[in-house]
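With one protein chain removed, the remaining protein chains of the complex are shown where they sit.
Entry: chain A
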């Protein structure tokens, strides 16, 4: 029984009712805190798992895309300057949305296509097939990158509230086990 955690109270029935209500409130608060910490942990683990899977997939996809670039160069010659010179509008764009997990808002990125392919006729006389394959492979890589970015940006957003809520919950359990 620690001295400083004692509450000075006048022994009366009303004081007891009030104290019971306070106890109930404190217990509910503690449970809610535990639920919040559990929900955050669950989401955290899901995100971590997804990050690992996506990173492994990313390695494969980038390798495939780089190789299809070599194949396209073999058939079509060097088209890199033409491509770089004709850049104007972006075809794949990103929207940022917010997701709510147990009171914590997390950013989510979603990609969407807009506009037509301005490089439709590149490689018309040589290497068109390989260029089409190249475009598909890199489009896949970009989509995967957007997903990875989304996951990795929500990671620190979750981390801090998770730590705070689990620390508060530990402090509470300490207090209640002692008192």
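Going forward, a contact is a pair of C-beta atoms (placed from the backbone, for glycine too) under 8 Å apart; a residue touches a chain by one contact, two chains touch by 3 or more; residues count from 1.
Keep this in mind: contacts and distances are computed from a predicted model.
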Out of "Cytochrome b-c1 complex subunit 7", "V-type proton ATPase subunit", "Immediate early response 2a" or "ApoA-I-binding protein 2", the chain not pictured bears the UniProt name "V-type proton ATPase subunit"
Of the candidates A:17, A:31, A:46 or A:86, the residue in contact with the absent chain is A:86
Cross-chain touch to the chain not pictured, restricted to A:24, A:97, A:113 or A:126, is A:126
Where A:34, A:50 or A:73 are the choices, the one touching the absent chain is A:73
Interface residues of chain A toward the undisplayed chain are 63, 66-67, 70-71, 73-75, 81-82, 85-86, 116, 120-130
